[in-house]
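Missing here is one protein chain; the remaining ones are kept as they sit in the complex.
Lettered A, B and C in written order, each chain numbered from 1.
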Amino acid sequence: MAFSLPPYHPPHSNQPPFLAAPPVAFKRLTQPGVAPENYHATSIYPEYHHIKKGEWRLLKETRMDCVVVRERDGSLSVKEFRHLKPGDLVACGRQENGEDGILVHTDAFSFQEDASQKFAFRTRITRETSFSIDYDQLYDLLSHERKHGFIVWVLGPAVVFDRDARDAFAALVENGYVHGMLAGNALAVHDVEAALFKTALGQEIYSKRAAPLGHYNHLDAINRIRTLGSIEKGVNEGLVKNGIMRALILNGVPCVLAGSIRDDGPLPEVVGDAYLAQDRMRDLARRATTVIALATQLHAIATGNMVPSYKVLGGNRVRPVYFFTVDMSEFAVNKLANRGSLAARSILTNVQDFVVTVARGLRKRRGGVW
Amino acid sequence: MAFSLPPYHPPHSNQPPFLAAPPVAFKRLTQPGVAPENYHATSIYPEYHHIKKGEWRLLKETRMDCVVVRERDGSLSVKEFRHLKPGDLVACGRQENGEDGILVHTDAFSFQEDASQKFAFRTRITRETSFSIDYDQLYDLLSHERKHGFIVWVLGPAVVFDRDARDAFAALVENGYVHGMLAGNALAVHDVEAALFKTALGQEIYSKRAAPLGHYNHLDAINRIRTLGSIEKGVNEGLVKNGIMRALILNGVPCVLAGSIRDDGPLPEVVGDAYLAQDRMRDLARRATTVIALATQLHAIATGNMVPSYKVLGGNRVRPVYFFTVDMSEFAVNKLANRGSLAARSILTNVQDFVVTVARGLRKRRGGVW
Amino acid sequence: MAFSLPPYHPPHSNQPPFLAAPPVAFKRLTQPGVAPENYHATSIYPEYHHIKKGEWRLLKETRMDCVVVRERDGSLSVKEFRHLKPGDLVACGRQENGEDGILVHTDAFSFQEDASQKFAFRTRITRETSFSIDYDQLYDLLSHERKHGFIVWVLGPAVVFDRDARDAFAALVENGYVHGMLAGNALAVHDVEAALFKTALGQEIYSKRAAPLGHYNHLDAINRIRTLGSIEKGVNEGLVKNGIMRALILNGVPCVLAGSIRDDGPLPEVVGDAYLAQDRMRDLARRATTVIALATQLHAIATGNMVPSYKVLGGNRVRPVYFFTVDMSEFAVNKLANRGSLAARSILTNVQDFVVTVARGLRKRRGGVW
Partner (left out) sequence: MAFSLPPYHPPHSNQPPFLAAPPVAFKRLTQPGVAPENYHATSIYPEYHHIKKGEWRLLKETRMDCVVVRERDGSLSVKEFRHLKPGDLVACGRQENGEDGILVHTDAFSFQEDASQKFAFRTRITRETSFSIDYDQLYDLLSHERKHGFIVWVLGPAVVFDRDARDAFAALVENGYVHGMLAGNALAVHDVEAALFKTALGQEIYSKRAAPLGHYNHLDAINRIRTLGSIEKGVNEGLVKNGIMRALILNGVPCVLAGSIRDDGPLPEVVGDAYLAQDRMRDLARRATTVIALATQLHAIATGNMVPSYKVLGGNRVRPVYFFTVDMSEFAVNKLANRGSLAARSILTNVQDFVVTVARGLRKRRGGVW
């Protein structure tokens, strides 16, 4: 079944009652990092701002829980509170139905009927839910996105704890199914540890044997990379001979490694400031047309907050952004499911099996050649 | 890597201190279903009873928490308390080191060194444990057992809730990897429902669409089978055209469907009496050389209690019985892990993925032909 | 805040379109245990059958997934398929809006506004949901039901694995908050084990110390009770000096112990036949005005299927039946939450804490005296 993007239906903003709506009010800021009373907060949905009589302008990009700033050139940007500066003009108004000049458009895409019926059931995804169709549709989607989209993966460290899953993900990178990656220090640490010692946290990632003095392995991996100055040098100088980080670096796939309070090291590429890391992550997230988050609650929720449900392409075409969460825990996937978007899905399984299965399925689609 | 069974090491019962041990004491019962004080309870391990000076006899078969009865012909049988009859001679003595004439042999097999080291880590299997080697060793094992063993599967209903998993399991049956099945009413009900209506609990097992009045589907499935008189007739008369039950019946694979207080119907083949069901399950379990339990805590634990860690083959050769538990929940698999046998393993994943992956892996081993 | 039952609103069955509805059709059975085509299946909701022109009769009692039989005296009874006999007249028709003469009344009670708004959130109860109000309302409810209702508890064995929880539940029995109990063999086994040996599965229920040869304790407990012939004799003859079973027996509280394939023993009072156990459970369930299910997926779901959302009291007054599920697992409680009744609630916590907290809260309501 060939994949096709669902059409986008703009709102009827040129009809009553929208014609009578006021333009959106902007207030000028005086205090840095502080929004005015009655500021308007964004969501993941397409949002139209009534700029002047009859002109409802779609936000080019958005994210959860930010504010809308009118720039000097008249364009609208969506900013985190912490980036607000004195003088910024911030959109105000909390009604989402247009009466404040702001229209939040929650039902913009006509997903195929089967999809829309199917998602009636999504409210309670459990370990007993059928996922066969999700794999098939994911193969369709990723085959399309490989050429026409931008696929961002969000990875917890579990993916590198298993040899086959680590190899499979590296193959996904090498074959063009990964356009950006968001992860933490631990993913890169244990990926490098596996390259140097074939272990993760001292345990061999295939045989599960404990390496002698294996609790030193991840520290040694960090220390050697720090000696060289970067993971990239570790790859280029032949220290890191396989794995996910190597595949990303050799294929020029951008990634953001965000630091956390759990980190050892950290590795040189890790962004230690949480909010700088957020900014870098959003730089990738705003390019995403599909996001797949594997076994990481922290990074998955962080990314979910940054990724809008739509993307404006060239020619003002609008398409949905797909968002998949894969985890073992109903609790974790349900946290994301509250996005309430038809384009969000959850699969409950072990991410090792998921990655191996997806790589095998995509490879088969391409006739077994990659 | 060709699979080979680990050698069995009998205990040194012809050496001191065993030579000085008394023969095991047997007491004659007077009250039905009641053991004498100081009765000896069995475990899953090989157990030797000192019958007469110098003769330590291995139990031909055993299970958890039963008692040993000396039959009139001198043989030893392992009986549930509820099957004890007045006149039965019951073995007494609670020391397991031979001093009561009973020797429990917990370390009987020399598993390969890698396996034994690996299992040092098994104490804490989590969702982040590497499972690649478990799949590979399972392919080795099942390829061996298909011809030389007896593979019993224990299935929760989740396997039939997903089209691909249901198809994959039916293929495992058709290709000789299933020699017995233990399950409950629900598995059979939703398997038949899928055959008749393509749904499970009213939801299509591929598209996830809700069928109109779909909550009647499983009741209608039950009612039609009850009209015919058996699932077997449903298969033979062409009502049940696909699925797991059909594969089992057409391939002559025995199964026990145990009833429970949750059941609708039940289907005619279901054994409503829990203890009769236990007896039937044990009849299958005692033939097992490998057991694989998928997503069912109740049946998995029940089976785990019935399956010993060893099997006596012809010529008094002794081999291990392998026991796999596959579930999404650490809690569930850890319950089984307490078996404490090197031959017990747990895999934490969604059983849908597990079944599809195992069928694919075994098919590949056989050159893609089945 | 004094507790009051929400009023019941009968449907407007004496108005169009109901006046034009046909009477419900009954078909006579020929085959035992098999319903006719187009049989009507019941739910947990109040259901009205159009018996003759203008007379819509409310089912006096109902349960999930059964059929409605018109008895010789004209009354309507709700029967499991397995109880159907040749000659029975079974109601047919699958529309629930009255057009087949059957009206399913899903919105019968006006719960207080806060409750109904609150339950808008119930769709996603998680471990992070606030439960303070649930405890408070439960104290209100149980204080009312103690005198005016019938409280049925459904217990998993975890409650007797902890000394304080076991003592607290026994106190609930002694003080009139338990009118019926549904459980399995394991609950009674480990409760008796605790009475005899202070252990559960060989571990002391307070100090967690392993008792020497403790794995014999539950078998010895079973064996001694089987020697006496019943738990009741064990209590009356002074063997069982404390615990939940003793409290139930001494206070004349009925209980059903349903057998399962996991059981050792079983204890004499256990009902081994799953469907006879279902019948006995339903005999208690049909008296219930409040049900509280603790840490048992099997028994909780079985009971949930048997308990209607309403109860017809004397004088044809109709009241809701409250249903609480308490478990650690989102998966388990969500299974029950699909009842879709405003009177169903879930609390995610350890049942040990739950029982101790509820006992303390109820005791405090009564001035600390019990």
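Here is the rule we go by: a residue touches a chain if its C-beta (ideal position, glycine included) is under 8 Å from a C-beta of that chain, and two chains touch if they have at least 3 such contacts.
These numbers come from a predicted model, not from an experiment.
Of C:39, C:109 or C:161, it is C:161 that touches the chain left out of the display. Considering C:38, C:143, C:203 or C:251, the position touching the chain not shown turns out to be C:203 (whole complex). From the options B:127, B:262 or B:319, the residue with contact to the chain not on display is B:127. Think of the hidden chain as still there; on chain A it touches residues 31, 33-35, 39, 41, 65, 81-82, 94, 213, 215-216, 219, 222-223, 226-227, 258-266, 272-275, 277-278, 281, 297-299, 301-302, 305, 329, 331.
The omitted chain makes contact with chain B at the following residues, 123-124, 126-127, 330-331, 334-335, 338. By the touch criterion stated above, the residues of chain C touching the omitted chain are 114, 117-118, 120-121, 127-133, 135, 157-158, 161-165, 200, 203, 205-210, 295, 328, 348-350, 352-354, 356-357, 360.
FYI, only the chains that are shown with their structure count from here on.
Computed from the mean C-alpha positions, the centre of chain B lies at a distance of 32 Å from the centre of chain C. Computed centre separation for the pair chain A/chain C is 44 angstrom, with centres defined by C-alpha atoms. For chain B, residues touching at least two other chains: there are none.
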